[in-house]
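Data block below; observations after.
Note that one protein chain is taken out, while the other chains of the complex remain in position.
Right, chain A next:
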Amino acid sequence: MDASLKVSGLAYAYPDGTQALFGVDVAIGKGERVALLGPNGAGKTTFVLHLNGILHGGAGTVHVGGMAVDARDKKALKEVRRRVGLVFQDPDDQLFMPTVAEDVAFGPANLGVRGAELERRVAAALERVGMAHAAGRPPQHLSFGQRRRVAVATVLAMEPEILVLDEPSSNLDPASRRELAEILTSLDVTVLMVTHDLPYAAQLCPRSLVLSGGVIVADGPTHELLADERLLAEHRLELPYGFVVPQRS
């Protein structure tokens, strides 16, 4: 299989000795949309920060599009950070430039893209999330849902191999939530979505992984995992009241 992401035996302990990951194995194929489910404190964010080499030093390997993530190799790291587009949970953390357009340009500009090509990338990325009209505005003047979409655009402009979203649905109102879902399904890119929003995973991702206690405890079609009440209960995952997983044919 042509893997966008291949993680083998990834283990990590924080400097204070807290072990967060105990040997994680994950393989995600090109163009797949996968949800990484897990309760708070399961090690989801720790895992995500390994994908582009921000955290490192434990055991195991990470490959992105066939390229090894090695934090000591600065040049390779730059390429890895282009390939892995990380969208953080709080868009205010992600959008730090004075205007939307400059923020979207920040990533590709760091990769050395300039001039007309840079403008093209910024326009295209904003177009894909439906935010082209806001290019000249300061991010703090946008609504929360709009900021989340711009945050997605900031990594799309880097033309990543895989888009990694940390809790993409958090704090969104239902309309913004649907709009983001429409955008994510329209993208022609591998997606790894980290969340404990199970309906959102069911809506967007045909396949899910469950990370709990620092290991992958389940990997399969999302609607099957969500139908497994015992699995969910064991790992503090719960469907919202009244929610029934739509069965796929």
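As a working rule, a contact is a pair of C-beta atoms (placed from the backbone, for glycine too) under 8 Å apart; a residue touches a chain by one contact, two chains touch by 3 or more; residues count from 1.
Please note the rule applied: contacts and distances are computed from a predicted model.
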Review point. Can you pick, from "Phosphate transport system permease protein", "Cobalt ECF transporter T component CbiQ", "Chemotaxis phosphatase CheX-like domain-containing protein" or "DJ-1/PfpI family protein", the UniProt protein name of the chain not displayed?
Key: "Cobalt ECF transporter T component CbiQ"
Review point. Per the definition of touch given earlier, which of A:Thr18, A:Asn40, A:Gln140 or A:Gln247 contacts the omitted chain?
Key: A:Gln140
Point to revise | Full-complex contact with the absent chain, from A:Ala105, A:Ala202 or A:Ala218 | key: A:Ala105
Point to revise | Option from A:Ala3, A:Ala42 or A:Val155 whose C-beta touches the chain left out | key: A:Val155
Study note, to complete from the structure: Touching the unshown chain, chain A contributes residues 49, 52, 54, 78, 81-82, 84, 86, 88, 90, 92-94, 96-99, 102, 105-107, 109-111, 118, 138-141, 143-144, 154-155, 158
